[in-house]
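Every protein chain except one is present and positioned as in the full complex.
The block that comes next holds subunit A.
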Amino acid sequence: MTFALSSSRLATTLGLASRNLLQQRAPIKHLHTSLKTHYAASDSPPPAEGFLPGVANSKFIKGTHHDALRNPELAGVANGETKKMNTFQAVNDAMSIALATDDTACVFGEDVAFGGVFRCTMGLAEMFGRDRVFNTPLSEQAIAGFGIGMASMGSTAIAEIQFADYIFPAFDQLVNEAAKYRYRSGGEFNVGGLCIRTPCGAVGHGGHYHSQSPEAYFAHTPGLKVVIPRGPIQAKGLLLASIRDRNPVIFMEPKILYRAAVEMVPVGDYELPLGKAEILTHGKDLTVVGWGSQLYVLENAIQIAQQKMPGLSVELIDLRSILPWDVETVCNSVNKTGRLLIAHEAPKTQGMAAEIASTVMERCFLRLEAPIQRVTSYDTPFPLVFEKFHVPDMIRCAEGIERVMKF
């Protein structure tokens, strides 16, 4: 059963399926009957998919209009409407607004004209024309280079790399061209209009080449910004900010959240700040930092830990921007709690957690009550059948919390 489910979904989400298959909802519906009943039924978003326990019931998912608009960062659209959207619809909505408000903006990438393998660009070509939303050859290096060239002319280039695992051919372009363009020309030229969107992270069945989280590679590059949203509301606001930010931004979308996370998203035009973390729960005993889909794992882990340690008060921080990352928010929190746990899906060695731990050690050394915990994937290639052992699941994260609390 599990295998059948996985391989079918693999074919669907990985775009190996033909266009026709992608449009055939029936087999997917059939496989997801149980999941569908589990998630709130709705007329707009398709049934939630993907193995990530807890997303639908998460406190961080804003399922109602009022819940969504309580966020002070959304003050600009507080009087507007909201609409039920999953993450791919929110991403789509952001790009639609970007295209409508900026005549120089174009969306391009592999298969984006017919909606993209994750449906993020659905309807955009029809709405804005095939000269603005177009397919590229399977040439990641040239997609990045082309986008950089276009952005250097002052245009807004929204490029999609179909999977973050495929971004490596574009690594040279992003690190050596995009990141350095402004610096090496003394500010005469820039490619600030470039935004690279790419789906990242584990999805339950992605294997070696459809699961990786390469944010740390790019976080090592001054001149780039790296952003990872945790759900539809965040994805829309952060993506609009990333597209409009006049620096090259790599926007990594946890692919499991495309369908798994459904929120009431403001329909208006709004941006969320880059470089700013968000404190999801306030607490005094322990700071926990994560981003993207890992936050839902952490939310569950904290609950498990609290069952073992009643009264445990945890401050959970969504880093949101990986570069530049919000040192102040994290360090202020650690100065308060004295303990820090960081969890991410990328392997441990040279992962982003190492950077955070090191900076916190520099800044909060005398306040630390316990060694900083890094709960991450193992230092192995991302495995297919061992995925559930590989990723830092709620049990491992809960154990990490226990370790740091009982030190």
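The rule we apply is simple: a contact is a pair of C-beta atoms (placed from the backbone, for glycine too) under 8 Å apart; a residue touches a chain by one contact, two chains touch by 3 or more; residues count from 1.
Everything that follows uses one rule, which is that contacts and distances are computed from a predicted model.
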item	value
Per UniProt, the name of the complex member that is left out, chosen from "Anaphase-promoting complex subunit 2", "Uracil phosphoribosyltransferase homolog", "Pyruvate dehydrogenase E1 component subunit alpha, mitochondrial" or "Adenylyltransferase and sulfurtransferase MOCS3"	"Pyruvate dehydrogenase E1 component subunit alpha, mitochondrial"
Touch with the omitted chain, as defined above, among A:G149, A:G207, A:G268 or A:G283	A:G149
Option touching the unshown chain, where A:G63, A:G207 or A:P273 are the choices	A:P273
Chain not shown: contacting residue from A:Y183, A:Y209, A:F389 or A:F407	A:Y183
Contacts of subunit A with the absent chain, listed as residue ranges	104, 106, 131, 134, 136-137, 139, 141-142, 144-155, 157, 172-173, 176-177, 180, 182-188, 190, 192, 222-223, 225, 245-247, 273-276, 324, 328, 362-363
